[in-house]
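Just one protein chain is left out here, and the rest sit where they should.
Now for chain A:
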Amino acid sequence: MSDNAESPTETPKEESQPPPDDTSTNDEKKKIDVLLKAVGDTPIMKTKKWAVERGRTILSLSQFISRFLKIEGSEQLFIYVNQSFAPSPDQEVGILFDCFGSDNKLVLHYCKSQAWG
């Protein structure tokens, strides 16, 4: 994954195959490596490293992790970048990878807690 210099192009999110010889429209289909690290006593995911499409949002990722860890409705999952801030749920992981990725992966810490009282 060494072409982060290109700016993401607008591609429709649909099931159909994009033209194979036009790599610029495949941007959102390209995958980046995400490493998920648990914080505190949050359950650790057995598979920590994931190939995730660039266009996937934090919301989507959060729901994936919540489902994987079987997190209940009364609990909230928090995701952190750089262990310093929470990315917006609508943020695309590809952008986060471009800005905060290192060693060819994006490290995200996640924490489960009782939500809002």
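Everything that follows uses one rule, which is that a contact is a pair of C-beta atoms (placed from the backbone, for glycine too) under 8 Å apart; a residue touches a chain by one contact, two chains touch by 3 or more; residues count from 1.
One rule holds in what follows: contacts and distances are computed from a predicted model.
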Listed names "Aspartate aminotransferase", "AP-3 complex subunit beta", "Ribosome biogenesis protein WDR12 homolog" or "Ubiquitin-like-conjugating enzyme ATG10", with the criterion being the UniProt name of the chain not displayed: "Ubiquitin-like-conjugating enzyme ATG10"
Touch residues of chain A, complete complex, unshown partner: 1-5, 13, 31, 33-35, 39-40, 46-53, 55-57, 59-64, 67, 73-76, 78, 80-92, 95-96, 98-104, 109, 111, 113-117
